[in-house]
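Heads up, one of the protein chains got dropped from this complex, but the rest are sitting where they should.
Now for subunit A:
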Amino acid sequence: MNPIIRFQNVTKRFGALTVLDNFNFEVQRGEKVTLIGPSGSGKSTVLRILMTLEPFQDGLLETDGISYHEPNGRGPFKASEKHLHKIRCNVGMVFQSFNLFPHMTVLRNVVEAPVAVLKMKREEAESRATELLRMVGLSDKKDHFPSQLSGGQQQRVAIARALAMRPRVLLFDEPTSALDPQLVGEVLGVIRDLASEHDLTMLLVTHEMRFAREVSDRVCFFDKGRIVEQGEPERFFSNPQQPRTREFLSSILGEQEPIRESISCAR
(Lines give C-alpha, C1' and ligand atoms only; values in the text may rest on other atoms or scores of the structure.)
Protein backbone atom coordinates (compact mmCIF):
# COMPACT_ATOMS: atom_id res chain seq x y z
CA MET A 1 0.00 0.00 0.00
CA ASN A 2 1.13 3.57 -0.66
CA PRO A 3 2.33 5.61 2.27
CA ILE A 4 -0.19 8.24 3.38
CA ILE A 5 2.52 10.87 3.80
CA ARG A 6 5.45 11.05 1.44
CA PHE A 7 8.17 13.69 1.46
CA GLN A 8 10.51 13.33 -1.49
CA ASN A 9 13.63 15.51 -1.51
CA VAL A 10 11.75 18.38 0.05
CA THR A 11 13.74 21.54 0.60
CA LYS A 12 12.47 24.31 2.82
CA ARG A 13 14.25 27.60 3.36
CA PHE A 14 13.50 30.64 5.44
CA GLY A 15 15.50 33.25 3.59
CA ALA A 16 19.12 32.13 3.80
CA LEU A 17 18.36 29.48 6.42
CA THR A 18 17.79 26.01 4.99
CA VAL A 19 15.60 24.13 7.45
CA LEU A 20 14.91 21.04 5.36
CA ASP A 21 17.48 19.96 2.83
CA ASN A 22 16.39 17.13 0.51
CA PHE A 23 14.17 15.73 3.20
CA ASN A 24 12.78 12.24 2.68
CA PHE A 25 10.17 10.80 4.97
CA GLU A 26 7.26 8.41 4.72
CA VAL A 27 4.43 7.51 7.03
CA GLN A 28 2.17 4.51 6.45
CA ARG A 29 -1.59 4.52 6.81
CA GLY A 30 -2.62 4.22 10.43
CA GLU A 31 0.93 4.55 11.65
CA LYS A 32 1.63 6.55 14.83
CA VAL A 33 4.95 8.32 14.45
CA THR A 34 6.70 10.54 16.97
CA LEU A 35 9.25 13.16 15.99
CA ILE A 36 11.72 14.16 18.64
CA GLY A 37 14.72 16.41 18.41
CA PRO A 38 16.40 19.54 19.70
CA SER A 39 14.82 22.96 19.48
CA GLY A 40 15.11 24.59 16.09
CA SER A 41 15.73 21.32 14.26
CA GLY A 42 12.65 21.79 12.07
CA LYS A 43 10.04 19.50 13.64
CA SER A 44 7.31 22.12 13.63
CA THR A 45 8.26 23.06 10.11
CA VAL A 46 7.56 19.51 8.93
CA LEU A 47 4.08 19.60 10.48
CA ARG A 48 3.37 23.12 9.26
CA ILE A 49 4.30 22.19 5.70
CA LEU A 50 1.95 19.22 5.90
CA MET A 51 -0.83 21.49 7.18
CA THR A 52 -0.16 23.89 4.25
CA LEU A 53 0.75 26.64 6.70
CA GLU A 54 4.20 26.89 5.11
CA PRO A 55 5.15 26.58 1.47
CA PHE A 56 8.30 24.72 0.48
CA GLN A 57 10.79 25.47 -2.25
CA ASP A 58 11.65 22.17 -3.80
CA GLY A 59 10.78 18.51 -3.91
CA LEU A 60 7.57 16.54 -3.84
CA LEU A 61 5.04 16.02 -1.10
CA GLU A 62 1.87 13.95 -1.03
CA THR A 63 -0.74 13.18 1.56
CA ASP A 64 -3.19 10.42 0.75
CA GLY A 65 -2.11 10.46 -2.85
CA ILE A 66 -2.72 14.17 -3.33
CA SER A 67 0.33 16.11 -4.39
CA TYR A 68 1.00 19.52 -2.88
CA HIS A 69 1.87 20.60 -6.40
CA GLU A 70 -1.11 21.50 -8.44
CA PRO A 71 -1.51 19.31 -11.53
CA ASN A 72 -0.96 22.27 -13.84
CA GLY A 73 2.54 22.54 -12.38
CA ARG A 74 2.44 25.95 -10.83
CA GLY A 75 4.41 24.62 -7.88
CA PRO A 76 3.75 24.29 -4.17
CA PHE A 77 4.32 27.99 -3.63
CA LYS A 78 1.48 28.98 -5.88
CA ALA A 79 -1.12 26.29 -5.37
CA SER A 80 -4.59 27.77 -5.55
CA GLU A 81 -6.84 28.04 -2.52
CA LYS A 82 -9.01 25.39 -4.13
CA HIS A 83 -6.16 22.91 -4.32
CA LEU A 84 -4.99 23.70 -0.78
CA HIS A 85 -8.56 23.14 0.34
CA LYS A 86 -8.46 19.65 -1.14
CA ILE A 87 -5.18 18.82 0.61
CA ARG A 88 -6.44 20.09 3.97
CA CYS A 89 -9.49 17.84 3.81
CA ASN A 90 -7.26 14.95 4.85
CA VAL A 91 -5.11 16.67 7.45
CA GLY A 92 -5.86 18.10 10.88
CA MET A 93 -3.63 19.76 13.41
CA VAL A 94 -3.47 20.33 17.15
CA PHE A 95 -1.34 23.28 18.18
CA GLN A 96 0.89 23.84 21.15
CA SER A 97 -1.11 26.91 22.18
CA PHE A 98 -4.57 25.33 21.49
CA ASN A 99 -5.73 28.31 19.38
CA LEU A 100 -9.40 27.91 20.19
CA PHE A 101 -11.64 30.69 18.91
CA PRO A 102 -12.22 32.85 22.01
CA HIS A 103 -15.53 34.30 20.84
CA MET A 104 -17.20 30.92 20.37
CA THR A 105 -18.45 28.48 22.95
CA VAL A 106 -16.80 25.10 23.24
CA LEU A 107 -19.61 23.52 21.25
CA ARG A 108 -19.42 26.10 18.46
CA ASN A 109 -15.66 25.70 18.29
CA VAL A 110 -16.25 22.05 17.43
CA VAL A 111 -19.37 22.47 15.29
CA GLU A 112 -18.35 25.43 13.17
CA ALA A 113 -15.99 23.78 10.70
CA PRO A 114 -18.14 20.72 9.92
CA VAL A 115 -21.08 23.05 9.24
CA ALA A 116 -19.23 25.72 7.28
CA VAL A 117 -16.71 23.54 5.45
CA LEU A 118 -18.21 20.06 5.22
CA LYS A 119 -21.74 21.50 4.84
CA MET A 120 -23.02 19.18 7.51
CA LYS A 121 -26.45 19.88 8.98
CA ARG A 122 -26.13 21.80 12.22
CA GLU A 123 -28.09 19.28 14.30
CA GLU A 124 -25.99 16.44 12.98
CA ALA A 125 -22.79 18.37 13.61
CA GLU A 126 -23.93 19.16 17.13
CA SER A 127 -24.71 15.59 17.99
CA ARG A 128 -21.33 14.49 16.64
CA ALA A 129 -19.62 17.32 18.54
CA THR A 130 -21.39 16.28 21.72
CA GLU A 131 -20.14 12.76 21.17
CA LEU A 132 -16.56 13.99 20.63
CA LEU A 133 -16.73 16.22 23.69
CA ARG A 134 -17.86 13.24 25.72
CA MET A 135 -14.91 11.31 24.37
CA VAL A 136 -12.48 13.97 25.61
CA GLY A 137 -14.36 14.17 28.90
CA LEU A 138 -15.89 17.61 28.50
CA SER A 139 -19.61 17.07 27.93
CA ASP A 140 -20.39 19.41 30.80
CA LYS A 141 -18.37 22.30 29.35
CA LYS A 142 -20.26 22.61 26.06
CA ASP A 143 -21.56 26.09 26.71
CA HIS A 144 -18.44 27.49 28.30
CA PHE A 145 -16.09 29.85 26.54
CA PRO A 146 -12.41 28.95 26.11
CA SER A 147 -11.37 31.61 28.63
CA GLN A 148 -13.33 29.72 31.27
CA LEU A 149 -11.35 26.50 30.78
CA SER A 150 -7.98 25.31 32.01
CA GLY A 151 -5.21 24.77 29.50
CA GLY A 152 -5.71 21.02 29.60
CA GLN A 153 -9.41 21.38 28.94
CA GLN A 154 -8.77 23.84 26.10
CA GLN A 155 -6.36 21.42 24.49
CA ARG A 156 -8.91 18.60 24.75
CA VAL A 157 -11.48 20.82 23.02
CA ALA A 158 -8.90 21.56 20.34
CA ILE A 159 -8.46 17.82 19.79
CA ALA A 160 -12.22 17.35 19.51
CA ARG A 161 -12.37 20.27 17.10
CA ALA A 162 -9.70 18.73 14.87
CA LEU A 163 -11.38 15.31 14.99
CA ALA A 164 -14.73 16.77 13.99
CA MET A 165 -13.30 17.27 10.51
CA ARG A 166 -12.53 13.55 10.27
CA PRO A 167 -8.94 13.93 9.15
CA ARG A 168 -7.04 10.90 7.94
CA VAL A 169 -3.83 12.40 9.31
CA LEU A 170 -3.71 14.20 12.63
CA LEU A 171 -0.68 16.32 13.49
CA PHE A 172 0.23 17.24 17.05
CA ASP A 173 2.83 19.95 17.63
CA GLU A 174 3.96 19.66 21.24
CA PRO A 175 0.37 19.42 22.48
CA THR A 176 1.35 19.44 26.15
CA SER A 177 4.28 21.88 26.19
CA ALA A 178 2.15 24.88 27.13
CA LEU A 179 0.47 23.06 30.01
CA ASP A 180 1.11 23.03 33.73
CA PRO A 181 2.63 19.67 34.65
CA GLN A 182 -0.47 18.50 36.51
CA LEU A 183 -2.61 19.02 33.35
CA VAL A 184 -0.35 17.10 30.98
CA GLY A 185 -1.79 13.73 31.94
CA GLU A 186 -5.37 14.44 30.94
CA VAL A 187 -4.34 15.52 27.44
CA LEU A 188 -1.97 12.60 26.98
CA GLY A 189 -4.80 10.34 28.08
CA VAL A 190 -6.99 11.58 25.24
CA ILE A 191 -4.21 11.20 22.69
CA ARG A 192 -3.50 7.70 23.99
CA ASP A 193 -7.13 6.76 23.38
CA LEU A 194 -6.88 8.13 19.87
CA ALA A 195 -3.75 6.16 19.21
CA SER A 196 -5.77 2.98 19.54
CA GLU A 197 -7.83 4.01 16.53
CA HIS A 198 -6.65 1.83 13.76
CA ASP A 199 -7.37 4.11 10.79
CA LEU A 200 -6.04 7.38 12.08
CA THR A 201 -2.51 8.29 11.11
CA MET A 202 -0.78 10.33 13.78
CA LEU A 203 2.35 12.44 13.56
CA LEU A 204 3.33 13.76 16.93
CA VAL A 205 6.06 16.14 18.06
CA THR A 206 6.64 15.86 21.77
CA HIS A 207 9.18 16.03 24.54
CA GLU A 208 7.30 13.44 26.60
CA MET A 209 9.60 10.50 25.99
CA ARG A 210 7.71 8.00 28.06
CA PHE A 211 4.54 8.82 26.24
CA ALA A 212 6.28 8.57 22.88
CA ARG A 213 7.53 5.15 23.82
CA GLU A 214 4.08 4.05 24.84
CA VAL A 215 1.95 5.20 21.90
CA SER A 216 4.19 5.27 18.84
CA ASP A 217 4.84 2.61 16.28
CA ARG A 218 7.98 4.47 15.30
CA VAL A 219 10.15 7.18 16.84
CA CYS A 220 12.24 9.47 14.66
CA PHE A 221 15.10 11.53 15.99
CA PHE A 222 15.31 14.70 14.03
CA ASP A 223 18.30 16.99 13.92
CA LYS A 224 19.25 19.85 11.62
CA GLY A 225 16.50 19.05 9.18
CA ARG A 226 17.20 15.34 8.79
CA ILE A 227 16.16 12.15 10.46
CA VAL A 228 19.30 10.94 12.15
CA GLU A 229 17.84 7.75 13.52
CA GLN A 230 14.48 6.06 13.65
CA GLY A 231 13.00 2.85 14.84
CA GLU A 232 10.48 0.96 16.82
CA PRO A 233 10.30 2.67 20.27
CA GLU A 234 11.54 -0.16 22.49
CA ARG A 235 14.72 -0.55 20.48
CA PHE A 236 15.05 3.15 19.85
CA PHE A 237 15.07 4.13 23.50
CA SER A 238 16.89 1.12 24.94
CA ASN A 239 19.57 0.90 22.31
CA PRO A 240 20.11 4.07 20.26
CA GLN A 241 22.81 3.63 17.64
CA GLN A 242 23.90 7.16 16.80
CA PRO A 243 26.00 9.21 19.22
CA ARG A 244 23.81 12.29 18.54
CA THR A 245 20.71 10.34 19.54
CA ARG A 246 22.30 9.11 22.74
CA GLU A 247 23.46 12.58 23.62
CA PHE A 248 20.00 14.03 23.02
CA LEU A 249 18.21 11.27 24.91
CA SER A 250 20.47 11.50 27.91
CA SER A 251 20.11 15.28 28.05
CA ILE A 252 16.33 15.17 27.82
CA LEU A 253 15.82 12.14 30.04
CA GLY A 254 18.24 13.57 32.56
CA GLU A 255 15.93 16.57 32.72
CA GLN A 256 12.68 14.71 32.74
CA GLU A 257 13.12 11.88 35.21
CA PRO A 258 13.78 14.04 38.28
CA ILE A 259 10.86 16.30 37.34
CA ARG A 260 8.47 13.38 37.10
CA GLU A 261 9.68 11.96 40.37
CA SER A 262 9.28 15.23 42.20
CA ILE A 263 5.71 15.40 40.94
CA SER A 264 4.86 11.94 42.15
CA CYS A 265 6.42 12.83 45.51
CA ALA A 266 4.30 15.93 45.75
CA ARG A 267 1.09 13.95 45.32
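Quick note on the criterion: a residue touches a chain if its C-beta (ideal position, glycine included) is under 8 Å from a C-beta of that chain, and two chains touch if they have at least 3 such contacts; residues count from 1.
By definition in this document, contacts and distances are computed from a predicted model.
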item: Undisplayed chain, where the name is taken from the UniProt record, one of "Thioredoxin-like [2Fe-2S] ferredoxin", "Polar amino acid transport system permease protein", "NADP-reducing hydrogenase subunit HndB" or "Cytochrome"; value: "Polar amino acid transport system permease protein"
item: Hidden-chain contact residue, picked from the options A:162, A:179, A:215 or A:228; value: A:162
item: Chain not shown: contacting residue from A:67, A:97, A:130 or A:230; value: A:97
item: Touching the absent chain when the full complex is considered, from A:12, A:32, A:69 or A:88; value: A:88
item: Hidden partner chain, touching residue among A:21, A:58 or A:112; value: A:112
item: Residues belonging to subunit A that touch the chain removed from view; value: 51-53, 81, 85, 88-89, 91-93, 95, 97-104, 112-113, 116-117, 144-148, 154, 161-162, 165
